[in-house]
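Below is one structure, written out as structure tokens, with a few remarks after it.
Removed: one protein chain of the complex. Kept in place: all other protein chains.
Naming follows writing order (A and B), and every chain is counted from residue 1.
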Amino acid sequence: MRDDRDRPYWIEGDVPHAPSPDQGPEPWGETKVVGTKRPRVDGYERVSGTAVYPTDITLPHMLYGAILRCPHAHAHVNAVDTSAAETMPGVRAVLSGFTPDDPVTAPHSEFIRTRLFHPHCRYEGETVAAVAADTPYQAWDAVRAIRAEYDMLPFVSDERRALEDDAPKLYDEGNQVGDTQRYSRGDVEAGFAEADVVLEQAYRTECEIHTPMEPHGCVARWDGDSLTVWESTQGVYNIQNTVAASLGLPLSKVRVIGHYMGGGFGAKLQPGKYTLIASLLAKMTARPVKLALTREETYLAVGNRPPSNMWLKAGVKRDGTLTALEYVGSGASGAYRAGGVSLLDWQVRDLYTCANVRTELTNIFINAGPARPFRAPGHPQCSWALEQMMDALADAIDMDPVALRLKNIPTISQARDGRPYTTTGFRQCLEQGAEAFGWGEARATAATGDEHIKRGVGMAGALWGYGAGGPPSTAFVKVFADGSVNLNMGASDIGTGTKTVMAMVVAEELGVDPDSVQIDHADTGTTAYATASGGSKTVPTESPTVRTAALDAKRQILALAAEELELDAASLSLQDGKVVPAGDPSQAKALAELRSLRRRRMITGVGHRGPNPADKVTCPFAAQFCEVEVNTKTGEVKVVRFVAAHDSGRVMNRLTYQNQVFGGITMGIGLGMTEERVLDGDQTGKMVNKNWHDYKLPTALDAPADMTCVPIDVPDPEANIAGAKGIGEPATVPTAAALANAIYHATGVRITETPASPVKLVQALSDAGKGA
Amino acid sequence: MTHDGKDREGISRRGFLQSVGASALTAAAARPAAAQPSGAKQSAEADTLSRITLVINGRQRRMEVEPRWSLSYVLRERLGLSGTKVGCERGECGACTVLIDGVPRYACMTLAVEVEGKAITTVEGLMHGEQLGPTQQAFVEEDGYQCGYCTCGQIMAAEGLLRVEADPSLDEVRKQMSGNLCRCGAYPHIFAAVQRAAELRKGGAS
Partner (left out) sequence: MLPQFSYVRATSLDEALQHLGSEDVRPCAGGSDLLGCLRDEVFDCSKMVSLSGIEQLKGIERIGDAGIRIGALTTIAEVASDPLINRGFTALAQAAAAVASPQLRNQGTIGGNVCQKPRCWYYRGEFHCLRKGGGTCYALAGESQFHAVLGGARCYIVHPSDTAPALVALGASARVTGSGGTRLVPLEEFYVPPSTDPQRETVLEPDEIVTELTLSAPAPGLRSSYRKVRARGSWDFALAGVALALQFDGARVVAGRVVLSGAAPIPWRSAEAEAAITGRQLDQATARAAAEAAMQDAVALKRNGYKIPLFKGVIEEELLKLAGA
């Protein structure tokens, strides 16, 4: 097995780029379109019902697929009898590991290196057999009619017990995934010796499941030897790559389309086995097959934010100087090698100035679905520990929590060899966020009174260790003969507003209305290459790419116009579909009237993403502040308001930026207060809450209406030529910790394990003698 | 390549002039002539298709269904009205919200045979030809969505609220929108969109 503990979302390294860095354009000064509040260019489609998501697609003669999944936490499949299923009405194909000539015996992906229907099922939800039928009802009738014989095997559901000697083993070599990862700088013992106060505490965050609104799914159709897959995905090229490799097809024979997609949060960066199953069923039946997972399947088999166990010891001087941080983390990879502890220590390593840091992380196999990247992998968990510890340290030295953080702001990435940040707005986040929140006053007045409903305020700082974006990416900007524009890019718009931001970038450079820009995207058959949308890297990757392409088109147009108007190209600009001479705007000429453009019919600008600065680090920063009301008799917590200050470089679209921030907060409320995978670990190992009722997402009554976004709108020209950093992930990093700190402020009780629901809180209050 | 040519009434794209007949009528006509009163006797065998008539966005649709088919399945997979989304098929998310006799309900938890003769309104039925209805328009203006998959259901819940309460308070909005999950967490923008929709509707125009 490959060691991929630190697998990034994309493969790092040098790729060709153009223009070369030394020919890069100047950063934007004043912008006209970029940075404004802009409703989405595809809003009409989203609200009218005309936006077609992959699972909306119906094709002539299309069949429906369904998958039989292993109902046991750990089992060996001895036999699968599909004879009854095969003769049922509407059934067109049945496939299992016992089908003669099992068509996919090779590892099905680089992530899970087992056969498509592997007889050794290491978690509840492994694929055992599949069916295609005329209707989904018939497909499920057939799944229910398949008889599978299992040998049940001992299982382990809890990573905290999985390394004990007598724990059942998933693999011969044991349940630890690779070696424990260790990091250290300075001298931690000396650091603690220097401290005036040393605290230590254990923390835990429960397993969180992505559950995007659109279940994972696809439609697969063959045209001869060519396969087309409509997939609900964050990156069409990722899907193409794995499907082609698994089926032994050249990339050119696998077209993946993913125009709209109903949310992913990291769970849709890769295809599932279902994608291959749909493709095979379509091949067997010579008909298109739609295979959308049920909600229950999405809870079991398409990823999670793993449960994290953290222990943190911290030393601080009376003046607020951090002297040492020691951190031990472990997490559950699930049944296969995945990022069980990805980036779980990053903020301890890098958020605050501290000379002496030691961390170790251990990734552990358990009999449950494998982890996948989930919005800022590792970070909200680490924040839950670190930011509660910072709060406790501030308390211990009688210092304001914001002041303690301000005291320890780094300008360099200590964990990346001390390389400086291109920009850090962490100080502004803390200061402007506190100001907007009214922190000082709120903190002084909140936790008073002897009523049983207690108010409290809390805050937390954060960074996201990625968010710079980077190559490779290519975009084309095509200017038609009348001056209207088509943008061609590979990126998906996963709901963040990517299409809108990119149309704004085109509009900024070419002087057209963003709504008029036609966009082709997320189609391996027709669009340029882009990496998947994840890691908060889409805007900082694609904005510079698209800007470069637009500038290339602009340069060509202005050159044509200069020749035709007999003026210097440098004196011309593009505005409202016209070429405008600097000295004499009255001589402006519509692009449609340029003879040379009419003759060519089209100008194509090409842009590539240039490299990031080699000697610097680019990260987004954040600080969030919140107010809660705690009913100390019942443990109910009402989130009253949130203020979120974020430094993500240039704000590209104020409206979608704010929406990302609010969404991050809402998701953080889920992690902190309501969400938790529950496995029946003492009996069957099965997940008992694999649905949206028993696994509780925040609703409209749980997210406060009173949220304020404070953008620290400082462009980062060194990072890239758009000056933007990512926002999607940092928005959810500090939320849960800020809530825990507010609950502590209100009640004096620290909730160190998520979720801070009445279940936990009322018990903790009662134990502390502060409850009913 | 994503449209299959099945009937997708009134949902052709903006700027592409096509017949606008069907949906232009629907928003105003709350209760079109019922095909069959809901009290009428109906029986159906499990494994055969029975003929029913549904009134969807003001049009009668005769079709054959199994008793177990949900309204969401019929709308999406049999009639091509894919604005109604499916997130859970168990009444736990609201993506499939439609109006049944003007009242928001989950289409996934409603059998097609059970709503014979009732007025079913889907998001496609809120359009005025190619024009967005005011509730839809408000969601665009306020960016009341992210991925958009829950959006049509959110809009139908909002529409149901605003038809009975023209000027809801924020508390009322939050309560009535609490049967629709948004995993992207766009709730504050959704609340703003519902309140904006109330304004647009009072203005009488979109």
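Here is the rule we use: a residue touches a chain if its C-beta (ideal position, glycine included) is under 8 Å from a C-beta of that chain, and two chains touch if they have at least 3 such contacts.
Not measured: the values here are computed from a predicted model.
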Among B:Thr84, B:Thr122, B:Thr135 or B:Gln176, residue touching the chain not depicted: B:Gln176
Those residues of chain B which, in the complete complex, touch the missing chain: 38-47, 66-68, 70, 89-92, 94, 97, 103-106, 109-111, 113-114, 157, 175-176, 178-179
Missing-chain contacts mapped onto chain A: 66, 71, 136-137, 139-141, 144, 452, 631-636, 674, 678-680, 682-684, 686, 688-690, 692-694, 696-702, 757-760, 762-763, 765-766, 771-772
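Throughout what follows, only the chains that are shown with their structure count from here on.
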Centre-to-centre distance between chain B and chain A (centres being mean Cα positions), rounded to whole Å: 30
In the complex with chain A, residue positions of chain B that touch it: 1-6, 11-14, 47, 66, 68-69, 73, 76-77, 80-90, 92-93, 95, 122-124, 127, 132, 136-137, 139-141, 143, 145-152, 155, 170, 174-175, 177-178, 180-191
List of chain A residues in touch with chain B within their complex: 39-40, 43-53, 55-60, 89, 135-137, 210-215, 228, 230, 257, 259-263, 265, 292, 294-295, 494-497, 655-656, 658-660, 662-667, 691-693, 697-701, 703-705, 707
